[in-house]
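Yeah, one chain of the complex is gone here, protein chain that is, but the others are all in their spots.
Take a look at chain A:
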């Protein structure tokens, strides 16, 4: 940074400081000043941009948000180990075109509680040695059973995994219902599926999990999560991966299934009557929570949330307004200033 100044040519004894721009604090610099034109123009540009943005977003959402937030399932089942089914009917007034996603939505479930968030072992989920990886994790009290058998996967997150199964049926007519084909894999992030989660290596999955047991609330061990698809089983089961990605807020929704575009569903869900068949396993009443099933399409900006659009609109409007006010003040003051300067 020593831009030698040409003035430093004069001979200087040893103790004389260097005449470099850096040392003399004369580095070339840009000295910005809040000048009226820049400030005002930036106000109007930013304001208008925000307004436009907001309007776009709202339009998009309005247009595509035919999402069906339909049934709130409530059941007072305290004996949750019993299998329990229920069905929910609903009618879709319009076609849902494009990609349709099915979410489950939980309310009042504190997935972001610190002890909950910590209660997992990433090493274990990476397929490393069970006994070692559990040691240093904070999975307590879901680390081992009293008899010392390690839990796989350990921790409170895994233990509390959402385990309802939901099926969607479409009524071609009033009597015949066909199951809507839904995809259960490919719902998680690529990095999660391929990097973050790995099954322990062994000749087959059940032997890989030998010596461990399922978490206490699970009905089946991890290697039976998806018996049909080897690549969707064990730790790399999509439902499991999605559940393990804890939410930021107590109310959240996780992707459950995607619509498979086949037959009459090639363009999306046609309007008509539908039924959810739900195997009710996951109790929510205990913590005064609620669960919902959500069918949704998405927009270019993501899911169905008006907030961003509204926020943009509001802040855009405020900024433009402020721009006008400032302009007014500025102009008024300029007259005053000339008066001051005489």
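By our rule, a residue touches a chain if its C-beta (ideal position, glycine included) is under 8 Å from a C-beta of that chain, and two chains touch if they have at least 3 such contacts; residues count from 1.
In this text, contacts and distances are computed from a predicted model.
**Q** For the chain that's not shown, choose its UniProt protein name out of "Phospholipid-transporting ATPase", "GDP-D-glucose phosphorylase 1", "Immediate early response 3-interacting protein 1" or "Origin of replication complex subunit 4".
**A** Per the UniProt record, that chain is "Phospholipid-transporting ATPase".
**Q** Sort through A:94, A:122 or A:230 and give me the one touching the missing partner chain.
**A** Touching the chain that is not displayed is residue A:122.
**Q** Would you indicate which residue among A:99, A:131 or A:149 is in contact with the undisplayed chain?
**A** Of all options in A:99, A:131 or A:149, contact with the hidden chain holds for A:99.
**Q** Have a look at A:251, A:273 or A:290 and name the one touching the chain we're not showing.
**A** Among A:251, A:273 or A:290, only A:251 touches the chain that is not shown.
**Q** Pick out the residues on chain A that sit against the missing chain.
**A** Counting only chain A, the missing chain is touched by 1, 12-19, 23-25, 27-34, 36, 39, 42-43, 46, 50, 53, 99, 101, 103, 105, 108-117, 119, 121-123, 125-126, 128, 136-138, 140-141, 156, 159-160, 187-192, 195-196, 242, 245-255, 258, 283, 286-288, 296, 298-305, 307-308, 311-312, 315, 319, 322, 326, 329-330, 333.
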